[in-house]
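Of the protein chains in this complex, all but one are displayed in their positions.
Entry: chain A
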Amino acid sequence: MRLFVSEGAPGSLPVLAAARRAQGRAELLISTVGPEECVVPFLTQPKVPVLQLDNGNYLFSTSAICRYFFLLSGWEQDDLTNQWLEWEATELQPALSAALYYLVVQGKKGEDVLGPVRRALTHIDHSLSRRSCPFLAGETESLADIVLWGALYPLLQDPAYLPEELGALHSWFQTVSSQEPCQRAAETVLKQQGVLALRPYLQKQPQPSSLQGRAVSNEPEEEELATLSEEEIAMAVTAWEKGLGNLPPLRPPQNPVLPVAGERNVLITSALPYVNNVPHLGNIIGCVLSADVFARYSRLRQWNTLYLCGTDEYGTATETKAMEEGLTPQEICDKYHAIHADIYRWFNISFDIFGRTTTPQQTKITQDIFQRLFSRGFVLQDTVEQLRCEQCARFLADRFVEGVCPFCGYEEARGDQCDKCGKLINATELKKPQCKVCRSCPVVKSSQHLFLDLPKLEKRLEEWLENTLPGSDWTPNARFIIRSWLRDGLKPRCITRDLKWGTPVPLEGFEDKVFYVWFDATIGYLSITANYTDQWERWWKNPEQVSLYQFMAKDNVPFHGLVFPCSALGAEDNYTLVSHLIATEYLNYEDGKFSKSRGVGVFGDMAQDTGIPADIWRFYLLYIRPEGQDSAFSWTDMLLKNNSELLNNLGNFINRAGMFVSKFFGGYVPEMVLTSDDQRLLAHVTLELQHYHQLLEKVRIRDALRSILTISRHGNQYIQVNEPWKRIKGSEADRQRAGTVTGLAVNIAALLSVMLQPYMPTVSATIQAQLQLPPPACGILLTNFLCTLPAGHLIGTVSPLFQKLENDQIESLRQRFGGGQLEESLELKAKVSSKPAVGETVTATGPQQIQVLMDEVTKQGNIVRELKAQKADKNQVAAEVAKLLDLKKQLALAEGKPLETPKGKKKK
């Protein structure tokens, strides 16, 4: 037989490793062919590796070739191996080919590469640890190990892509890699060049189809139904029978909430939203809503919980916005702080404090931390050359300068980058620089700045991380980001800016400067707490007693995981540092990104105008929470999940359970005589409840929501099988059975109402009112399922919980938010900004629209650059360039500038 391989084809790895199995049983010739050679006569597309058998037939599937070699060696097929190989072909390969394509062909790194495969890697890890076998299909290495190892090797041989926390996967991979046949295959195929050896081959392959389709998935992995032991069942029954007597007394509400020695004290922060943007759904799920679920859960566990957030108000962007709207920075902050507070109130976010960073406390605490760092030698001074506008009497931030590009001569290059040639520019290198505000020519002046000496703090940081990370619930992406920053080495960070709107720097010679967001934004959490209670230090200088959970999107990880810990460690004042850093991936909108400037996506203030209740938004956003990988908001999916999960599953079950009590038993919970089937159900519900707790304790919010839906599915099935509506008309025994089923079902509904509380607080309260659930049972969630509605309990009036979402309703929302609401929102803004903008040229179009167009130009510029960098098709580039020029024309018109006349044809 003859094996055809190609240089750099990943399929060669498992095939060569498996070929050693068949050695001595058949003669094997190996031929190397080009990546585009069609070896198999009946296949239109080229495919390697291929095994030509002695009778002329072909095996063109990598797994089938490996299987054949194993079969020749006398191995027998089994179900588990088949299952792994089917999974490899249908799940792992699509994800892997996307990851390898990103890594090898597109040169991407980090999460971009790991994201697509993370779920698959986790699946392998879980399977290995659940079965507690060293190999995939048992005690010895076998076909499944070779095939999966070969598929994964190109990626995982780089330790950056083998997540530390997947311990079982880690040791399996090391073991298989160290086998001699695998080592040899790896040397032959990768030639010690690592994954780059695959480039010549992968470049010739079409883009993986998994990449063309939706790369993001909203679907969870479902767990296998567990088998129950007699012991588990007995324990569930005992707990159930104790009922309400099992509940501890409700903790009385405290104000202010303060840590208590000997108790679990949970301090929760959500990333501070920047004040002058209206948050979109991605921002809301990324931090505020995720943290809210955890805070509510923490309170249900009777943990001593403080949840805080606030608006981040200082900085250039606020100054710019103030100029645009003709208000003072303080007025802008006041206005937008109120908008933020309203949005979060509507979403039912249970902050203990929603503060802001522009307070005297912020100044006091920031300056104190600075002084401590300064006196301990962790602050450096250096001179920075910067442009200063004498007319405006201030140094110009990059976005306040424009001029001629020093590289290509383009006349409207920005202070940081040229839109035409795309090169990065130092603002001082611009020719003919202009102040964007007054159009006069700024001069180069040197300015003193302060730097946080991160290299000097790096060792302390690493020590702290070594003590903190193991066993903590830092999300994998946060670990990854911090690790890569440390790998590249920390550099001093400039912590001052030539601005007015900020925390003043308490140092002689720095009177005109303020602290930069890198330094003082995260101190906002402390100052916001200090505005809530004068005993704030009991939370923030108490690492022994307080667990700090910080929620954010992944772009915020360096501030929280690195810069603030360095400041706090250097200040040597026993600060509470983050114990669990919970970072989400990104949420996309339909198939693209949220964009304020293009008016695409749903923003916080618009959600309430859709007529869809806040709890439904909360449910759907949490259901698709970008946990572990990016996910996408989709209107159709929202309709689907509302109608299938909420209406037909959860709502239907809870409503039926309550209706049976009202209709058949006059509103009184009937006597329950549990059969062994009922006891099994109790145990299943208990198991799922415990799973819910395990997940939420690890802040796996999206996965825990599935447990709720699983329980109600069990409940629906239970009712369906036992048919209480028929039995109630039957014999005495039948009626008793109907009573038991109804009673158990309504108790499951009561349990669900509590489990649902972190996710859908209003719906939860409605269910509890309908069932008249006693107060302690509403506010406490134990790890066992108790009978909280005993026989004889009188429930209230039951009514449906959810409404169906209709297709045409969703379709019209999709159209409204798909990019069409730009004009509407501009109009709204025009109404609120009463005064005309100062400083800008007054034209027919408003400054907001100019901003919109400027953003568009930037975006389009990026598209063109990217295409050029990828050496894309000329016509495609030309089309995008045309769009760019058109946008620039519109912008020039809007800004009231004379049109640029194109200077001859471009040479090419």
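As a working rule, contacts are C-beta pairs under 8 Å (C-beta built on N, C-alpha and C of every residue); 3 or more make two chains touch, one makes a residue touch a chain; residues count from 1.
We adopt the following convention: contacts and distances are computed from a predicted model.
Participant: For the complex's missing chain, which UniProt name, "Biosis of lysosomal organelles complex 1 subunit 5", "TBPL2 protein", "PRELI domain containing 3A" or "Isocitrate dehydrogenase [NAD] subunit, mitochondrial"?
Facilitator: "Biosis of lysosomal organelles complex 1 subunit 5"
Participant: In the whole complex, not just what's shown, which of A:Ser63, A:Gln386 or A:Ser707 touches the removed chain?
Facilitator: Residue touching the chain left out of view: A:Ser63.
Participant: Would you mind spotting which of A:Leu85, A:Val195, A:Val257 or A:Ala614 touches the chain that isn't drawn?
Facilitator: Only one of A:Leu85, A:Val195, A:Val257 or A:Ala614 touches the chain omitted from view, namely A:Leu85.
Participant: Even though one chain is hidden, which residues of chain A still touch it in the full complex?
Facilitator: Residues 41-45, 53, 55, 57, 59-61, 63-65, 67-68, 71-72, 77, 79, 82-83, 85-87, 89-90, 93, 209, 213, 217-222, 224-225 of chain A touch the chain absent from view.
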